[in-house]
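The complex is shown incomplete by one protein chain, all other protein chains being positioned as in the whole.
Going by the order they are written in, the chains are A and B; count residues from 1 in each one.
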Amino acid sequence: MKSSVCLVSLMLASSFLFAGAPLAAGELLPADRSIPEVIDHYLDLKLKHAGAVPAAQADDATLVRRLMLDLGGRIPTVREAKAYVESTDPQKRRQLAERLLTSQEYVAHSATEFDIMLRAGNDRAPSVRDYLLVALKENRPWDQMFREMMGEKADSTRPENFVLGRLEDVDALTREVSSVFFGINISCAQCHRHPYVKSLTQDSYFGMRAFFSRSYEFQGQLLEKEFGIPAQYKSKNGAVREVGLLFLTGAEVAQPSPNVPDLPKAIQEENKRIEELRKNFAKAKELPPRAAFGFRAQLVDVALRPENRELFARSIVNRLWYRFYGHGLVMRVDQMHAQNAPSHAELLDWLARDLISHSYDLRRLVRGLVDSRAYARSSRWDGSRPPAVDLFAVANLRPLTPMQYGTSQLLASNPDLLTVEQSPEQLQAQSQRLESEAQKWYGKFIEVPQEGMVINVNEALRLSNDAAMLKLLGEKLVPRLMKLEGRGQQISTAVWTVLSRAPTEKEAELLSAYIDKRQDRPQQALQQMVWALLNCSEFRFNH
Amino acid sequence: MPRTARHQGCGSPEHAISRRAFLGSASGLLLGGSGGLNMLGSPLLAEQMKRDQKRALLIFLSGGASQFETWDPKPGRHTGGPFQTIQTSIPGCHICELLPEIATRVHRHTAIIRSVDAANTDHDAGARVVLRGARLGNDGVKYPTLGAMLARELMQADSRVPDHVALYTAEVGLTINAQPDAAGFLGSRYDPINILSRLAPEGTRLPEALTDLDHQERGQLRDLLSKEFLKGRERDGTAASHSAAYSRVRGLMSCETLFDISQEPDRVRARYGPTLFGQQALVARRLLEAGVPFVRLNRGWWDSHGENFDIHAEMVPELDHVMSVLLDDLEERGLLQNTLVMTFSEMGRTPDINTMRGRDHFPRLSATLTGCGIRPGVVYGKTNENGTDIAEGRVTVPQLFATIFKALGIDHQKEYTANDGRPIALTNAGARPVKEVLA
Partner (left out) sequence: MAAADPNTIKQVKTLKMPGDLLSVARVPGGDVLFVGNDWGKIYRVDWSGDKPETKELIGHTSYVSGLVLAGKHIVSGSWDRKLIWWDAETHQQVRTVENAHRKWIRHVAVAPDGKTVASVGDDMVGRLWDAVAGKLLHELQGHDEKTPQHFRSKLYTCVFSPDGQHLATGDHLGRILIWAVATGKQVAAVEAPSFYHWDFGRNNHSAGGVRCLAFTADGKRIAAGGIENRDVAIIQGTPLVQVFDWQKGQKTHEFKVGKDYVFESLRFQHEGAWLVGAGGGGAAAPKLVFFDLEQKKVVVEVALTIPLHAMTLNETSDVVYGAGRGYLVRWDLKR
């Protein structure tokens, strides 16, 4: 449906320069070092060069909340938080991460996060969360997941919906595949050469688009046609250019020439045949034959070839780094081109190499990312001027996603939802309930975080004044506080439940005074206190 | 201490009344009254403010309205579609027959530009182009939207009303509509209050469970808890925006009546008509009247890939009527001379009519500018016979922006300091206003 008329006059470039510096294995730290060790090595090196001293390590209460939000998608329960804080086991951090990484909550949370990432901000893009739940549970390698989402073979969990659900807009499909899997937003090149990235030409765009040109839907299945005319586009100077299958690195994929005397006729006949099969499908259940030469399979192959696969590996490394550190090694995460250098080039190279040599094991990468000293730094900077964000000297505040925020507010409001007495099945059922409630209540008005996100006043208005929302906030927590003896108990329980830590003395005084002033309406006093805790900045962020 | 008003009026002593003095004397006004300037105690003050403060309204036709079926018809051409044209009140100027009401008014305050070049055919990218002056932000600068810049330039420092409100007919929060990060490096004060498919922001009313005092103190408690946490942590705009959002809650609650059109006489409401767009236009008028410097009124979704003519037959008459009533109403209230009303889309629609009787995305479009600073009755720029390209007077988006700024008395070359310390002018270097449409 999109017209690609564009009249800016620029010359077409022919060279490609995406991959950046090639991996110089000799200069990188040895492959057998651990991920956290390597992260800290490179970050420390750069901090030293910059003459900066990093922030101290975060305290236990902060860290257990951070790990729970990052790996479980919600704040810890009071019991979980206290158990961690009180434990003297030197291995407790690694043990917690390990427990979470093998939990169903991790799978569900990761599926949500990946689903958001894969939708690339396109509100019409399909969800592949059902597939992600299965694939992430099995910890399928990322390259395999890419293959599956490109529709390598049909599957009841429908990874191919990634492509199928976008077939109505192949331009969006092209853009989003390039951006999500390879970190390169090529939308500018649809109409003209990229203004900053000389190597991004219209050829790059239409060459990538060509990989999807034969794809079509048949009875809910993703198929490809055997025949088709070569991809063409009208360049800015009006000339019609033909372009073959061209990967972002400039690698061309040779296509077998159609072995038919009359191509237009073959195309027409194939279309006719497909129409007939479509018509008779209810009876015959016959599918059109598979194309002998699958274009999408070729994309997967060329992208994962040793000489090209860095794009693929670096993109997921950078996106996961962004998720756990709040700022990418390359910013923006969809601008990973040669003109936009990473803050820590060797680190990115090492992590990409490590991911490739460990069969694209995502769980291994995540485990490593959350095990570094840098991950565990405090988010508070007490010095005068904070170091540059890309030094990672201090942890970033990361706004919670709608799901993290929703499940956490609901859990804090109803602390008995998840208890240790529950069987794993009960726990899972409760988690799922929590998820769907969070989606229902928060999915629409809490925005998905993005770079430079601005929290809109609409959010504050809704949380401040919406009657149904106010009823929900602290729904079960407040009656429980009412039953507790003593103001101190009430305040301590409330702060532990909502903020996963003990109240400071100053806070205890402040909250106590607030409740005191409302002795004629104790329940309302507690309700308002819980509201203030649930709405304060500390709760809104993963800090 | 009284200060001089930002925008001087006629300069006579009785008009040299500061806005702060005005707000001081009328501070209860926004809480209880029927809103707007009618309720001001002193007609002199109201008049003063009307004259002094410039305002802007963007009627944004999102999805891409067809220039053929509105301002730039091509009757009798194969690209022209089925509609006829009508003579307007500007001699020699014909527009589509779907705009009969506006056709009788264009000579009064309006300039039509038929040669805007958006150089883009994608909704989201196009919206970045036409709303951020063709600055895509690939250089790391968080460019503000036109609305945020106008809000910044036209706001009153001690204003009690919002600086930037965006009303949209749809409830889908597409980026093109809701414009996350609209203010960019200007900071969240200039971000819009987004109102999707309603007339007022949600949650502007005091909840029944709380007294007003408890509501206020609950908010203060939240602020105190947050302040302690944010010490040493407020390093980026997101954390600041969270505090800013809560700090605006009470102010907005006090402005609630501004959004309440039931306070308008039946006659006025009837005039704007019963559609959501008409009602939102009335809200927009109330906001402008009360001194909101920038309002964006989004009517969508015009994306007529199929049934272009049926869609425009339905939507253009509504635009015609609502825009006409709005201009009349602003004029009658003495506001139009200080209010610039703009209409445009993120792109135009193709000359070719596709197999769905639709028109697809096209980088050329028409725009209108009405009111403040505009030379009335001007038709600027031309497309060729079939509307396939601009023939005369190409206006780039930065030029359009420069023209808008100039019309409102704002120096379009003025520089801001961006988030990374760079000086950034309001419009791209070299963009000159189109002087032919300026008064």
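Throughout what follows, contacts are C-beta pairs under 8 Å (C-beta built on N, C-alpha and C of every residue); 3 or more make two chains touch, one makes a residue touch a chain.
All values derive from a computational prediction rather than experimental measurement.
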Absent-chain contact - pick from B:Leu136, B:Leu224, B:Leu276 or B:Ala391: B:Leu276
Residue among B:Glu318, B:Glu331 or B:Glu436 that touches the chain left out of view: B:Glu318
On chain B, residues whose C-beta touches the chain left out of the figure: 63, 75-76, 78, 82-84, 169-172, 197, 273-277, 299-301, 303-307, 310-311, 313-315, 317-318, 353, 355-358
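Here is the rule we use: only the chains that are shown with their structure count from here on.
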Rounded Å distance between chain A and chain B, as computed from the means of their C-alpha atoms: 34
Residues of chain A that touch chain B when the two form their complex: 1-8, 121, 123, 187-188, 190-191, 195-196, 331, 335, 379-382, 386, 389, 394, 396-397, 399, 447, 449-450, 452-467, 470, 504, 506-507, 510-511, 514, 518, 524, 527-529, 531-533, 535-538, 540-541, 543
Chain A contact footprint on chain B (complex, rising order): 119-122, 125, 136, 138-140, 142, 172-175, 180-183, 188, 191, 193-194, 201-210, 214-215, 217-219, 221-222, 224-226, 228-233, 235-239, 241-246, 248-249, 252-253, 305, 350, 360-363, 389
